[in-house]
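Yeah, one chain of the complex is gone here, protein chain that is, but the others are all in their spots.
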Amino acid sequence: MPPDQPTGYLIVSAVLFTIGVVGVLVRRNPLIIFMSIELMLNAVNLSFMTFARYLDSVDGWIFVFLVLTVAAAEVVVGLAIIVSIFRTRRNIDIDELDSMRG
Amino acid sequence: MQVFDLTPLVLLLPLLGFLVIGSLRLFGLHEHTEMISWLGCGFVAAAFVCALVSFVTLTNAITSVSDTTLWSWTDHTGNLSVSIGLRLDALSAVMLLVVTGVGLLIHIYSAGYMHGDPSYWRYYSFLNFFIFAMVLLVAADNFLFLLVGWAAVGLASYLLIGFWYQRPSAVAAAKKAFVVNVIGDFGLLLAIFLLYSKFGTLAYTGILFDPRNPGAAAASAFGVNDPMLIAITLLLFLACAAKSAQLPLHVWLPDAMEGPTPVSALIHAATMVTAGVYLVARTSNLFNYAPTSLWVVAGIGGATALFAASIALVQNDIKRVLAYSTISQLGYMFMAEGAGNYAAGIFHLTTHAYFKALLFMCAGAVIHALEGEQDIRKMGGLRKKMPWTYGTFLVGGLAIAGIVPFAGFWSKDAVLGTLLAQGTASGASPWYLVLYGVGLATALLTGFYIFRLIFVVFHGTYRGETVGAETQAEARARQRRRGDPLARVHEAPWIMLVPMVGLAALSTIGGLYGTPWGDVLSQFLAPVLGINFLPDTFVPQGALLWISFGAGLVAALMGIGVAIVMYLRRTPALKPMRNPLYQLLLHKYWLDELYDWVLVKPVVGAGRLANRWIEGGLLDGGSRGLAWLVGKTSIGLRTIQSGYARNYALVLLVGALIILLYYIVMIRP
Partner (left out) sequence: MHITATTVAFVVLAVTAVLSGLGVILFRNAVYSALSLILNLFSLALFFLLLNALFIAVVQVLIYTGAIMVLFLFVVTMLAPDAQDTEQRDPIRWQKGVAAGLGVILAGGLSYLLFNTVLSPAARASAGDSLSKTVDKFGSIQAFGMGLFHGFLFPFEVTSVLLVVAILGALVLGRRASRD
């Protein structure tokens, strides 16, 4: 049987979340940034599942399901955007999109 | 017969004239010069008639005082209540006659002199305004109203000196007159404050006359030479010195000659400048209890008389000579008042009004005939072309020099006689005799400078350019053709001559109401001038009387004699001399330059500094600095918008962390 406290799971969730955040800030390849965002979403999913188990409620499962769906939609649209922006370039670097400077 | 107090009419008629003529511009009627002349002269003529009627009815009841209250005002605390009104008594009646009478003559004269001037309507409306203001000053029955009139005549003077405002010199002169006058206004204002604090009221009846005991002076309650009283009287005299152009505040009067000549005649000879003399006479009940102040008055009067006469000796502008002459004669009036004889001061005021206005009118006729020339070195030989002007000028000259039986002789002798009588009375101060000597010396100088003027302008040969010629070449051509540069010069028109002749007549017989044997004027004024005023004390007794007559006459004749020697020839001695005394006098003792250095330049410099530092640095720089600051801040803040999405994400994270930390720290679960 799983231990009484959900601490372990939540710590893993926090760590994964942080890794995702750092990834967004540090990497310049937009695809990897996107993947980091997915990582963050999954960390949160883990957190929800943990609480569903330990609060004994199905609401957590529902949330995860909805997050999953939205993440799928988001990936679709996001990748479409990335493709349309970077289709013609040789290298892809998010820092090149700096026309909002100033 | 009851006293007909028409003073309110005398006040309001010129005001009406000012408003009516002034409003003609609005209706586009300002070009009808004939109508304007009739209106302008008409209002003043009506005022004169009213003044005359009031005066005549007053002569039957000399001691009566008629007070017409126009308006009562109390402040909300009930502490200060002033009732504004007009007072008709002997003194104000005399002054009203002089102001409206001479004023009327000058209005008539102006119709000729100012003919053709484009601002004719403005001239007459201002002139009427001046008469109104002067009447206000003279007829007020309390000090507050007096102050209003005092300031109003200053305003009128400013408006009229700067009448030809397109001329920068005229504008500068008007400003100078106003600024110097304001110094006097300041003194008057302070005096009013002190008067109120000492007497609790501002009305003449409370301050000058004891309300419980008419005829007695209210100031007697404070004893002789009370320090506050001295302060008050000296401040009042400060106002008089500014308005009546005494040392050292005389500097505005010669510059005021920039105005039209009739203005100079009216304001700066006959009426406005005499306001100071009037004020001292009016407040005789205060001055009598502050003998120290009276000495100041007499001293400054004497010094001014001699000082101004000395400058008049060498001036080359016909109006400047007359201006300095006015200053000098005003000094005479103050000398008499300082010796206690206020009636003599008023007497000389009236006669001076006649002959000085006359002299200015004649000068105006000359200037008019020569189309603007005022330098006497360019005149000469005008006697034949302008006989009437010459004749009346001669009468005026004899009057001012003090030759018997002209008016000036009697009034000047009243002044000198007072000084002699006071000086030889038992236990008297010898300073009176010093002042007497000053008066005699001034009489000598007066005779000299006025006849210098007459001879240089009217005798000899004409030294100027051809009158009416546009260019030098035309002048020479005319001279070759006709040989007479004065061909176009003509006598003044009758409308100018009639007032001149009238004033000449007054200058001849106008002294007869003040002779020592029948001093009607002193008796008339005595009730107003205070209970201590005994006219007989001012007349030298016995042989001294004839000595005083003789000395004055001799001094004047000596002056005239020197003038004859120097100037009554075909080519009078007009070359400028190098010697330092001459230069000193010519440059008016360099007083204007001194004032400029000591007073004007520092103030203007301070103003410029203030402009640079306060206006430029503080205010301008403040607002510009604020703008600069905002600009710099916004440039600094702009760096946040780096354009990199990752940066924005970082900011998001920072925000989230702040909330997290806040939660941890503040809201401990």
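In this document, chain identifiers A and B correspond to the written order of the chains, with residue numbering beginning at 1 in each.
The rule is short, and it goes like this: a residue touches a chain if its C-beta (ideal position, glycine included) is under 8 Å from a C-beta of that chain, and two chains touch if they have at least 3 such contacts.
Just so it is clear, the structure is predicted and the values come from calculations on it, not from any experiment.
J.: Pick out which of B:V171, B:L190 or B:L653 touches the chain that's been left out of the picture.
T.: For the chain that is not drawn, the touching residue is B:L653.
J.: Touching the absent chain: which residues on chain A qualify?
T.: Where chain A meets the chain not shown: residues 1-3, 5-12, 14-23, 25-29, 31-32, 34-36, 38-39, 42, 45-46, 49-50, 52-59, 61-62, 64-66, 68-77, 79-84, 86-87, 91-93, 95, 98.
J.: Can you list, in ascending order, the chain B residues touching the missing chain?
T.: So the residues of chain B touching the missing chain come out as 642, 644, 646-647, 650, 653-654, 657, 660-661, 663-664, 668-669.
Definition applied: only the chains that are shown with their structure count from here on.
J.: What is the distance, in whole Å, between the centres of chain A and chain B, each centre taken as the mean of its C-alpha atoms?
T.: That pair's centroid distance is 97 Å.
J.: Sort out for me which residues of chain A touch chain B in the complex.
T.: Against chain B, chain A makes touches at 21, 24-25, 28, 94-95, 97-102.
J.: Please name which positions on chain B make contact with chain A in the complex.
T.: Listed in rising order, the residues of chain B that touch chain A are 638, 641-646, 649-650, 653.
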